[in-house]
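The block that comes next holds chain A.
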Amino acid sequence: MSNFQFTRRGLIKAAAATGAGLAMPTIISPAFAQNQAGYTNAPAGGTVTLGFNVPQSGPYADEGADELRAYELAVEHLNGGGDGGMMNTFSSKALKGNGILGKKVEFVTGDTQTKSDAARASAKSMIEKDGAIMITGGSSSGVAVAVQALCQDAGVIFMAGLTHSNDTTGKDKRANGFRHFFNSYMSGAALAPVLEKMYGSDRKAYHLTADYNWGYTTEEAIKSSTEAIGWETVNTVKTPLTQTDFSSYIAPVLQSGADVLVLNHYGGNMVNSLTNAVQFGLREKQVNGKNFEIVVPLYSRLMAKGAGANVKGIFGSTNWHWSLTDEGSKAFVKSFGEKYGFPPSQAAHTVYCQTLLYADAAERAGTFNPCGIVEALEGYEFDGLGNGKTLYRAEDHQCFKDVLVVKGKENPTSEFDLLEVVEVTPVDQVTYAPDHPQFAGGNLGQCNPGA
Partner candidate 1 sequence: MLGLRKSDATLLLFVVAITILAPFILNPFPTNSAMAQFNGGYPDLMQRFVIFGIFAIGFNILFGLTGYLSFGHAAFLGVGSYAAIWMMKLLTMNVIPAIIISVIVAGLFSLVVGYISLRRSGIYFSILTLAFAQMSYSLAYSVLTPITGGETGLQPKNTDPRILDTLFGGGGAGGRANFFGLDMRDSYFWSVGDWSFVFNTGYYVAAILMIAAFYLSIRIFRSPFGLMLRAVKSNQQRMNYTGLNSRPYTLAAFVISGMYAGLAGGLLVAMDTQVGAERMFWTASGEVVLMAILGGAGTLIGPVLGAGFIKYFENIVSKINESILQGWFAALPDGLSDFMVAVIYPFIGKGWHLTLGLLFMLVVIFLPGGLVEGGQRIAALFRRKPKDNDGGMSAQATPAE
Partner candidate 2 sequence: MGILEVKNVNKRFGGLQALGDVNLDIQENTVHAIIGPNGAGKSTLLNCLIGKLEPDTGSVTFDGQPVLGRKPHEINQMGISRVFQTPEIFNDLTVMENVLIPCFAKRDGAFRMHAVGSVASESDVMETAEKMLSDVNMLAKKDVHSGALSRGDKRRLEMAMCLVQEPKLLLLDEPTAGMARADTNNTIELLKEIKASRDITMVIIEHDMHVVFSLAQRITVLAQGTPLVEDTPEKIKGHPKVKEAYLGEAAA
């Protein structure tokens, strides 16, 4: 049996399954291929393949590993294994624990190396070789934007992992891409009222900003929202991504007359800059008659662990935290904790949600066709996934939900108990218009089913 087939994009499994029973190779027109499948990597047989593309090497490997754990848990739950986790608390009841649309969920994994090239290579291999119908994961905005654009072209759905830059659902948004995680703007909007309450409205802020896109959007968001509460921005200084010792950036802070230091850093940068700032004794200083304070707009528990005791008492925002007591969070922490022995990180939470949301959308749409999924997710409101009532906004494919303001815990009881939730900022406070200037310049375009 031999079959020679032409299609716009690669799926080896599907092509193999659609045998024409001819001895002579036949060239099949694109139109025919479309009639047959209708979209890229349409699952043939009893399984559907998801692509989990996370950093497994490089500095974010631990975060990637936690994401992978959550993915495996989500697959287990989707296939009816385990205790079902958040499937039980999810407001939609379309998922039945029999896979997605009756097809058993399988997955492939890849290493993004937190490099956009490597991430795309890995995603392409999942799409072209393994027939993945959806790609998800990642731990940086550079990777998210790069892979999102790829998925748009290839005609598969991209469910972003940890990406916080405004651009992902702003100027670089794509119809096939969805983000559950919050963003820089939301961090600013959530933090400002708490900062005002804690530190007053007469403050002078000094920003250290990672010198790349995410840093820029975060700086802009925090700056505009703190200036709105009356703070003055004394200085903003860009620091190289490859910087490891921030002392030369921290040392001049006190001289500037600032009394708050905002560290628009993530990952290793954040761990080092915060450690350095605390080393300089900034937190024991008095400036302008006030205690000197440090703010870290985006917190992650894994990074807080790296900074150790230095995070104590420092405010920041986060997408989710395991100490939340709503039913969804409790169910997730329980099934994750029982399987792996420690509580999940926010990265694990967001990717678990994304997997469930994708599966649920497919169930509700009754198809794996990306356009069907996009339709099912756009404007979809749900609850029970740990963040309260949540909306997947149609205009930019961004989730709108409550944002957590957290602070480093003074007396942690374990190595996971590093942050405490100070306030749950309600969703209304962090919602913005789709054409907000910080998100301008993008265009979702049309959903692309590929094929």
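Here is the rule we go by: a residue touches a chain if its C-beta (ideal position, glycine included) is under 8 Å from a C-beta of that chain, and two chains touch if they have at least 3 such contacts; residues count from 1.
Quick note on selection: all candidates are chains of the complex that A comes from, given by their letters.
Everything quoted here is computed from the prediction, not taken from an experiment.
**Student:** Looking at 1 or 2, only one should touch chain A in the complex. Which number is that?
**Tutor:** Per the touch definition, chain A is in contact with 1.
**Student:** Sort out for me which residues of chain A touch candidate 1 in the complex.
**Tutor:** Residue positions touching the partner: 1-10, 12-13, 15-16, 19, 25, 27, 56-57, 61, 64-65, 68, 72, 108-111, 115-118, 120-122, 124-125, 128-129, 140-142, 145-146, 149-150, 153, 165, 167, 172, 211-214, 216, 238, 240-242, 443, 445.
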